[in-house]
Structures are given as C-alpha cells and as structure tokens.
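Only a single protein chain was left out; the remaining protein chains are all shown in position.
Then we have subunit A:
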Amino acid sequence: MQQPVIKTELLTKRFGSFTAADELTFEVYPGEIFGFLGANGAGKTTAMRMLCGLSLPSSGKATIAGFDIYKQTEKIKQNIGYMSQKFSLYEDLTVIENIRFYAGIYGLSDKEIKAKSNNLLDQLGLQNEAKKLVSELPLGWKQKLSFSVAVIHQPKIVFLDEPTGGVDPVTRRQFWDLIYDASDKGLTVFVTTHYMDEAEYCNRISIMVDGRIEALDTPSNLKKQFSANSMDDVFYQLARGAKRNE
C-alpha cells in the first residue's frame, strides 16, 4: 500500500462549546479523487480549512503530503492548491494576467510562467480570450480557469471547496473531465460537494453528519452497505439523523 498523502487522526475543531469538526480520522492516497460530502453546516468547510492551514485545529493530528499541519505549514503550502466556491479570480484582470499573477505568487520563474500560461491557454482553448477581462467570461470558463490556476504550481494535492456551485450539468461534467485528467497525472483531489451525482465520480467518499464522519468508502460499497440504489438514498439515510440545520 502507498503512503497516504493526507492522514488525519481525531482531528477536531471547536468554536467555544460548538464542535464543528469532531474527531475526524481518514486517509487519502496519491492520485485519488476523494469526495467530502455533507449537508450545509456539517463541518466540511471547517475540515478543509484545517487541512489547508487556514485554520488551526483544536486537537488531533494530521499530515499533508507528509508534513505536519502544526509545524510545517510553509512546506504544506508549497504542496497544495486550493480553489474556493467563489472561483477566486480577479474580474478586472485579463485571463493571462490572472494566470501570471497566481503563477507569480507561487514563485514560478519568468520562463516557467510563460511556458505554463501558454500551455494552459492551449489546454483550455482560451488562446483567443487571453486578453479579455475575466468578468467577460462565462461561468463555466471561469471555473475551469480557476481550477487550472489552482494547480499551476503542480501541487501534490488540490482542495476544491464546492467547485461546481451554480453551473449547469453539462459544464459540471466538463469540469469533472478536467479533474480526471489531473488525477490521471497523479494529482490527489480532495473535493467537497453536495451534488450526489458528483459523488459517483469520486473514487472514495466520506459523508459528514453533524461534524462527524458517518460513512467512508467507495460509492458502490456505500450503496451496498446501505442497500440503496443511488448515492442520494445513502445520503438521505445518513442526513436524516442530523440535528444541525444550516
């Protein structure tokens, strides 16, 4: 078995008396697409923020790409990419300026930036739009651009926080093609979502309810385990017990 690229042990985050993430223990392996599911307020984002180094855990252990999340945050930062649900592009900058900016703050050299941005534009078919402002792009393209920018420095893991919110199913499908491509090249993808059809695209998924991981397995195993026809069913069976709303 390979070394896990994400490994957590009893990872917990409390805000006062409220436990947002409760003793999370799981492992994610290289090249895996790991789905992180849960209703709104189940603690997905809190968990992801801890793994990205945006928020400090209250207790528990975790390593990302082999680095400790308490002590080696700088090392972790070089090895992860992050895409938020807001797409996080600068609307008043052009496509190429956005690419160059993000490549630049990750410390890529001028040569690399040039090669990378050219590559990226080709890959996304955005060569003609390179000088257009991002605000003029359709949502689907922004999303693809946002993902490509998040992995421009070739990280080991990319965290996607509800990356497909607000886009139509066709665009969503295209976006997943992009994720598969990246995963084929060895990138580990950690994705939160609440679209159940997307859950089926993942290699393994975990379902969070009220801050705890209630289920963790491949989609087909989970369906068997809960004797359900679809991931929707599995999710409803688990989420019905939730006490928190929103």
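For the reader, a short list of remarks on this structure follows.
Everything that follows uses one rule, which is that contacts are C-beta pairs under 8 Å (C-beta built on N, C-alpha and C of every residue); 3 or more make two chains touch, one makes a residue touch a chain; residues count from 1.
Keep this in mind: contacts and distances are computed from a predicted model.
Its record in UniProt calls the unshown chain "Transport permease protein", which is the match among "histidine kinase", "Transport permease protein", "Multicomponent Na+:H+ antiporter subunit D" or "Transketolase".
Across the entire complex, the residue among A:K77, A:K132 or A:K223 in touch with the chain not shown is A:K77. Within the whole complex, the absent chain has one touching residue among A:Q85, A:N118 or A:S230, and that is A:Q85. Subunit A meets the missing chain through residues 52-56, 74, 77-78, 80-93, 97, 100-102, 104-107, 150, 159.
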